[in-house]
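So the structure is just underneath, and the comments pick up after that.
Shown here: the complex without one of its protein chains, the others still in place.
For clarity, chains are labelled A and B in written order, and residue numbers in each chain start from 1.
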Amino acid sequence: MKSTNMLRRATLGALAAFATLASVGVAAADEITGAGSTFAQPIYTRWAEAYAGPSGDTLNYQGIGSGAGVTQVINRTVDFGATDVSVAPDRLAANQLMQFPTVIGAVVVSVNIPGVDGNNLKLTGSLIGDIYLGRVRMWNDHRIAALNPGVNLPALAIAPVYRADASGTTGIFTNYLSSVNLAFGTTTGAGTSVSWRAGIGAPGNAGVAGAIANTHGAIGYVEYAYVAENHMQAVQLQNRSGAWVRPTVEAFAAAAAQAPWGSSPNQDASMINTAGATSWPIVSATYVVVPTNPTDAGRARKMLQFFDWAWKNGQTQVDALHYISLPASVQNRARQRWCQVRAAGQAVWSGCH
Amino acid sequence: MASVAFENSRRFHLGESFFKTLLYLSASIVLITLAAILVILYVSGQNAFEHFGPQFLWLDQWDPVRDLYGAAAPVAGTLASSAIALLIAWPLGFGIAYFLTESCPRRLRTPLGIAVELLAAIPSIVYGMWGFFVLAPVMASNIEPWLTSTFGWLPVLPNEDNPMWFWFQGAPVGVGLLTSGVVLAIMILPFIAATTRDVLLTTPQLLKDGGYAMGATRWEVVTGVVIPAVRGSLFGAVFLGLGRALGETMAVTFVIGNANRMPDGFFAPTASIASIVANTFPEADVGSMKLAALFALGFILFVVSFFVLAFARLLLRQGRMAA
Partner (left out) sequence: MTIAAINTGNYVRRKIFSAIMDTVCLLAALAGLVILAIILSTLIQRGAAGFSPNVFTHAMRATPGQGGGLSNAIVGSVIQTGIGTLIGAPLGIAVGIYLSEVGNNGRFASLVRFVNDILLSAPSILIGLFVYEILVVPHAPFIHGGFSGMAGGIALALLAMPVIARTTEDIIKLVPDSYREGSIALGARESATITRVVVPAAFGGILTGILLAVARISGETAPLIFTSFGSFFTSQSVFSGPMASLPIAIYRYAAGVYEEHHQLAWTGALIITVGVLLLNIASRAAFAHAQRR
């Protein structure tokens, strides 16, 4: 019958088409895949663009949040995960992972108050904590006015913005707030995903930045590169020494210089609320988590080569995006620790013995 | 002739049973799928149910730091946004259906009807995006301030010292319960319009003619004759729309505000079961309490949807058989 034939032909045709399409991906080039922190996304993607030229391998990075990034590398769906909050040593061991820092960045607090220049606005960490607890609801609250005499604060409701996804940036920020605001520490607490008392959630650093830009009266926390690239306003904070600091690379570097790299086994170091008269109080390293038992030695080596290249040749991008490079000693120690990554009984990194 | 039939009879039977078995198997797969979904959702969420007990259903907490979860907030957000959506969509949908079946010029009926059905096919993510990029800013800058100035006198419930429901007060951020309800309403509107129109069309013309013959006006015929005749099916259509709204993910996740708290006003950001699951899923480790809580929420959603859809189907089929 005609229609049966037609059906048969259509099915065969469709099958052939799908077979072709399904095989399209197979011929694609070798691509290192990474996922996680949107805090580090700007610098990783900038490095990846520059890297594609010299070596031919490419890095494709997906910013889905630190929490998801770690979950994905645990599930081995990506070559490396990126997180801004150090992963607990037992979780690393249980999932055969190793972690090393890559670069240092800063979290800043951005605002969108019509008629007010947010760059000249002063807020203490404790006050920001109260804002995120819902205790301070209006921009013309006396507590904000007391810190900003002469600024014409409008009677506008404060709209706090936070991360809807599990975020290392949230981890850094809540760590800071918990350390300067006792009530915040006991109620909301610190972590990549917390129970916020007030405000709205947006996905990714990019989502938070977008929400701030679109909402009058918004306040939110983002990695500095997002503020710089999108010309947003970031408030001044008071550091541990009591000085008011603007979010500048110098302030970030001052804090980074205080990092206690010491001998922490996983090379994590807190740069929150560091000493120093000019230090920015919310600075953090960002980490990469890789499997210690990769199935493909070549891919693992290429991934480590990428970071090695970035440390040696990526300073321009670091400066352009206002990140801070790790001290050379830290980078060298990381390279030594790369020898933990082994496939088929051998270290994948060529600099090992 | 008869001998040919006998010769082939053994092969005949085997082929037949094989074919029938294939069909039975396929039909069974439908049943197995539903059962499997229920079982898997429950088993995967068991940890949460066992750890928090039945209180999980009304615990208002979502604290990943301390691994404390409860379903109250997402369930409340789901029900509230769906209720708002139905309240808005049903009158409009009924109006469209009434217009299409009664007062619309005959020549326009088919094209408009097709237009409504096509609109029902638009993927929900389009509504979510429109809600986020177009509606939310308008809500924030125009509609919500207007609502506050018009309805701001509504008292805080139950009282000032224990504020739980702020009505139309609060920061007009543009995303939140009301906006998600509006977006949901627009999304299910074509669906409700098409289903209601189908229901209205099943009314026997005889009944309507009888009404007109008695001198009733068009409106009286619809409200006095048609609606009572198809009342069950109309409810069925409403519940079907509700079933759609309950499970909607993309239209809602963009505009609901992603706050895992009970909504305390129309402008409050909140979460629905679908939005919490979609947002939290990528970071929930296998074997974690967080993942169990998500599956538990999924189980609750499935049970609620099941009853709503089953009830809707009962009403619709009853109506169809009575007609």
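By our rule, a residue touches a chain if its C-beta (ideal position, glycine included) is under 8 Å from a C-beta of that chain, and two chains touch if they have at least 3 such contacts.
Just so you know, these numbers come straight off a predicted model, no measurement behind them.
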item: Touching the absent chain when the full complex is considered, from A:Asn230, A:Thr248, A:Thr278 or A:Gln340; value: A:Asn230
item: Option from A:Ala82, A:Val161, A:Leu177 or A:Ala209 whose C-beta touches the chain left out; value: A:Ala209
item: Footprint left on subunit A by the chain that the document does not show; value: 1, 3-4, 6-7, 14-15, 17-18, 21-22, 24-26, 28, 31, 33, 41-42, 45-46, 49, 60-63, 75-77, 202-204, 206-207, 209-210, 213, 226, 229-230
item: Missing-chain contacts mapped onto subunit B; value: 5, 12, 15-16, 19-20, 22-24, 26-31, 33-34, 36-37, 40-41, 44, 91-96, 98-100, 102-103, 112, 114-119, 121-130, 132-134, 186, 189-190, 193, 215, 217-220, 240, 243-244, 246-250, 254, 274, 277-278, 281-282, 286, 294-295, 298, 301-302, 305-306, 309-310, 313
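We adopt the following convention: only the chains that are shown with their structure count from here on.
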item: Distance between the centres, which are taken as Cα means, of subunit B and subunit A, whole angstrom; value: 36
item: Residues of subunit B defined as touching subunit A within the complex; value: 61-66, 68, 136-137, 140-141, 170-176, 257-261, 269, 279-280, 282-286
item: Of subunit A, residues touching subunit B in the complex; value: 64-65, 67-68, 70-72, 74-75, 137, 157-159, 164-166, 188-197, 199-203, 214-218
